[in-house]
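Let's turn to chain A:
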Amino acid sequence: MNFLRPIQALNASPTGQTSLLEVRDLHTHFLTDGGTVKAVNGVSFEIERGERIAIVGESGSGKSAMAMSLLRLLAYPGKVVAGQINLNGRDLNRMSERQLNHIRGREVGTIFQDPMSSLDPVMKIADQMIPPIMRHLDMNSEKARAEAIGWLDRVGIPDAGRRIDAYPFEMSGGMRQRVMIAMALSGRPKLMIADEPTTALDVTIQAQIVELLKELTSETGAGMIFITHDLGLVARFAHKVGVMYAGKLVEFGPVKDIFARPCHPYTQSLLDTIPPVDQAERRKLAQIPGFPPDMKLPLVGCAFKDRCAAAHERCFVEAPDLTLRGPGHRAACWKPEGLGEARRKDAELVPPMTHSEEDRVVVEVFNLHKHFTGRSVLPWKVPPTVRAVNGISLNIREGETLGIVGESGCGKSTVARLLLGLDPATSGDIYVDGMAQMVFQDPASSFNPKMMLADIIQEPLVVTGWGNRMERAARTRELLAQVGLDESYMSRYPNQLSGGQRQRIAIARALALKPSVVVADEPTSALDVSVRAQIINLMVDLKRQLRVSFVFISHDLLTVSYISDKIAVMYLGEVVEYGAADEVFRNPAHPYTQALIAAVPVPDPVAEEARMKKPLSGELPSPLDLPSGCAFASRCPRATDHCRAEKPLLQAYSKSREAACHYAN
Partner candidate 1 sequence: QEKALIVRFYDDPAGFDPANIFRIENENIAFNIFSGLTTYDGVTGELIPDLAESWETDDNITWTFHLRKGVQWQQGYGEFTAEDVIYSFNRILDPATASPYASELSGIESMEAPDPHTLVITLSAANGNFLHTVANYHQGQIVKREAIEAAGDQVRWKPVGTGPYYLESIDVNSQIVLKRHEDYYKGPAPIETLDFQIIKDDATAAIALRNGEIDLLMRQGREEQLQTLEAEGFKMNTVGNYAVSLKVLNLEDPILQDVRVRQAIAHAIDYPSITAAIAPSLQAPAYSILLPWMDVFSEAAPRYEYDPEKARALLAEAGYADGFTLKVLGTSAQGVSEQQQFEIDYLSQVGINMELELVDTPTYNQRRNAGDFMMAGRLLPAVNPDMILFSYLHPDNLAPGGLNGARYDNPELTSTLEAAQADADPQTRMELYAKVQEIAMTDLPYIPATASNVFWPGKQSVTGVNINYLAQVNFWDVDIED
Partner candidate 2 sequence: MLTYSLKRLAQLFVTVLGVVTLVFFTMRMIPGDPISAMAGDNLSGAALDQMRTQMGLNESLLMQYLTYLGSLAVLDFGNTVTTKLPIIQLILDALPVTVSIAVGTIILTVLISIPLGTLAAYMAHKGHKTLDNAITGVAMVLDLMPSFWTSLVCLLIFSLALGWFPASGTVTIDDPVQLMRRIALPVLVLSMAQIATMARITRTSVLEVLSEDYVRTARSMGWSELRVLFRHALKNAALPIVTVVGLSFGNLLNGTVIVEFIFTLPGIGNLLVGGINSRDYQMVQTLILFYALIFVIINFATDLVYRVFDPRVQF
């Protein structure tokens, strides 16, 4: 079998034509006080010119470490200890810092994850962009400035000639990421390295950025390494995929091949953790049990063995190498099929919950407003007012899950806080039958780090004087069991838990007082894909078992539509579409919903290719001065003067749906 040749032989291709970048057996270590973290542990791959490679993998699997190793941008105590990094035939790893500085920015451009912190906050864009251009392209400052403006223009910064003299803080996150891209491209690099360039952005902006990157790299013919954990993005964007696990590439190959025929059990599980699109019945999401190995400890055998359903004796003694599984498709697993039959084994069907009109309404919200008014020292100045929530009405029945989606800043969290009574409403009514409890986005800050988990879970009980010590302890054990944690966790502290475990504890705490509704504000956004699936499964189970109602807030439309019975789409403090989840997702009525859904990448390269990509242009207007007409008019492809003049009200669109658009029908 020709394609089972070992990879080394493959790399030394006799054609003589070298790849753009060829990484061979890269090892990167972090020499910490507690031991050596082998973050990258023998990674080899190559990129051809104009090729886009996506690297996916769990958090901590060494993606960033690998990418940063390429240009030796690792912070102390990180160190590239071995390997070759041949860029156009020259080994970057053997270059001096000074030589490397001629490569950085000129031959290889880099884009980082967080646009908010990746630009120097006290320097104008011009001062950050122009000097590198002058240096790399040997231009005088005037030409460099023109060049910089040109790039800013290219990445879609309106009024680039003026904006170049702005400070980063004067721009939104999306704009800053565009600036980053412009900066990275301005040296006309042959290779781009992008470490999660869109993770911190809204879906709509994310879609814009991805399209932009795609367009610009194919235009300049640059190769690209693109790190992400969003498989949807991979499907939309990449030519090839590398899957990393515990510092190694476990699977590498053309994107369609990998999505269609994943060979490594990890890749297979990963793909199965994603809520399926367009499936009539809901199945439980796949879960990857356990934790990745501690990369400080020596590893015997396959790194994935402990979490692999198909692991056998050989996996425990010998680590598999990458072997060819198809043209350009390699995987590192002893089993040719990976999980094979074991795959999808536990993907049991989730029986749909029955809802009826007789179900008790537990939450009713009517014409809710929340305005944040600033303070003005000068009495004659009108204080600025943010209308965060601007007249919304909702209701939730017992056992029902309401999903709220919308771009950042549209007021989702504010609604949640109002529901919980954490902030007083400016006007409007909130009626909650029983008690509302909350699960927060950031598992790290939702717990008092000084409290033991038992105390955290019990806190609501203690505060409300529920039961005696024994009863409370019993209830705590019960709750831990409900969220699938062991009793031994009771005496731990929050920092001793993983993100997923923490979120379970948060759910346990929220359930302690048997609330009628649990409000979960982005409960999974901070979690890894595999862990996210666990939490979603848990919530689905709980709502069935306990018949609690959930309010599920997220900007991840796939997840929301998977878990919710009803969806409310918010835009600038208002609900623009409201109705049954399946219906809204499959057949969005409001142009904004349509745009949101179009922006969501689906983890299926074939489907992605077929999808119409018309990313929403522009950004959210300032909530400080809302337009008088339809708030969405400024970004709506179908907006008319009528829209701009008159505000559409939320009206029945179908039996189970309402939409706020003049042209919804």
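Here is how the candidates were picked: all candidates are chains of the complex that A comes from, given by their letters.
Quick notes
In this text, a contact is a pair of C-beta atoms (placed from the backbone, for glycine too) under 8 Å apart; a residue touches a chain by one contact, two chains touch by 3 or more; residues count from 1.
The model shown is predicted, which means the values in this text are computed figures rather than measured ones.
As listed, 1 or 2 are all part of this complex, and the one touching chain A is 2.
Against candidate 2, in their complex, chain A makes its touches with residues 71, 73, 75-77, 97-98, 101-106, 109-110, 112, 114, 117-123, 128, 132, 135-136, 167, 169, 180, 183-184, 187, 376-378, 381.
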